[in-house]
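One chain of protein is taken out of this complex; the other chains stay put.
And then subunit A:
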C-alpha cells in the first residue's frame, strides 16, 4: 500500500487524494453535489488547490495558519486542471480555522469543565458517611504514625449546607426585618468562607510546618469537624441558656477540635511545628463556634424580652414621619411627629 499512499508534503501523482477536492463543496459541507451557480468563475492558478489539499491533510493537527497554506502552495507546480476555486479558498481556510479552533476549545472545555473530575470524591456509601460523622467526635490517641483521613467531599459539603440551614433557622427565629435582605448571603458566605478559607490557611501553615497533609484531606477534616458545630448550634438556638451553651461549647466543640488536632499532630514532626499548627486550628475552630452563637445572641435576647414584655418588635425601628398629607386635615405635622417619637422613646425605655 505504500506505493499508492502519497507523502504529505510532496507532489502527488496518484488518482486518489486530489480528487478529494470535489468532496468539499462550496458551501462547506460534505456534499457530493457541486452547486455550479455558486462557483466562482475567476480562474486562478491551481496552486491554491494544492494548498487546500495540504490543509486537509493537516486536519489532525491544530495548526491552521493561512501562511502555511500559502507556503505549501508555492512549493508545488503541478497542474491539476481544476479552476475556479480561488475565490472560495479564503472561505475554505477560514472555515477550517474555525473548525480547528472550535475543536481545540471543546477539547479544553471537556477537560476542565467536566464534573467527572469531582466524581471520585463523591464515591461514598451512607454507612461510610455515618461512621465518619461519628468518628469526627472521637479523638484518637495514637499520634506516632499518620492517621488516615478519608478524602471525600460529600460529607463536608453536606455539613456546610446543614450549617447554613441551621444558621438561617437561628437568624429567622429572631425575625430580623432590616437585615432580611442579606440573610441568605450572610449565612452562605460565613459557612463557606470559613470552610474554604480556614482550610486553605491551615494547609498553608501545614506546608510551612512540613506536615503531611493534602488540600483535599484538610478540606475533608475541617468539614467533618463542623459536625460538632452543627450539633451545638442546633441545640442552643432552640434552648437559649448561656450555661448550656458554654457546656456544649467546651464539650462537643472541644471533642471535635481534639480529634482534628490529634490527626494533625500525627502528621507533623517537631514540637514547635505541632504547637503552631494545632494551636491555630484549635483557636480558629473554637472561636468560630463562639462567634456563630454570639453574632445572633442579642437578637435572640430581644425575642425573649418581647415574649415577656410588651409587644415591641425586637429590632427598634425609627418611627416614620407622618406625611404632610395630613396637613390638609389641619393637624400640624411637626407636633404629630414629635408625639410619635416620644411614644417610641417611652416604649423603648421599657
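Definition applied: contacts are C-beta pairs under 8 Å (C-beta built on N, C-alpha and C of every residue); 3 or more make two chains touch, one makes a residue touch a chain; residues count from 1.
We adopt the following convention: contacts and distances are computed from a predicted model.
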The chain missing from this complex carries, among "Trafficking protein particle complex subunit 8", "Histidine-containing phosphotransfer protein", "Protein YIPF" or "Calcineurin B homologous protein 3", the UniProt name "Protein YIPF"
Of A:97, A:124, A:235 or A:258, the residue that touches the missing chain is A:124
In the whole complex, of A:143, A:168 or A:258, the residue touching the missing chain would be A:168
Residues on subunit A facing the left-out chain by the touch rule are 25-27, 29-33, 35, 38, 115, 118-119, 121-126, 129, 154, 157-158, 161-162, 165, 168-169, 172-173, 175, 177-178, 180-185, 317, 320
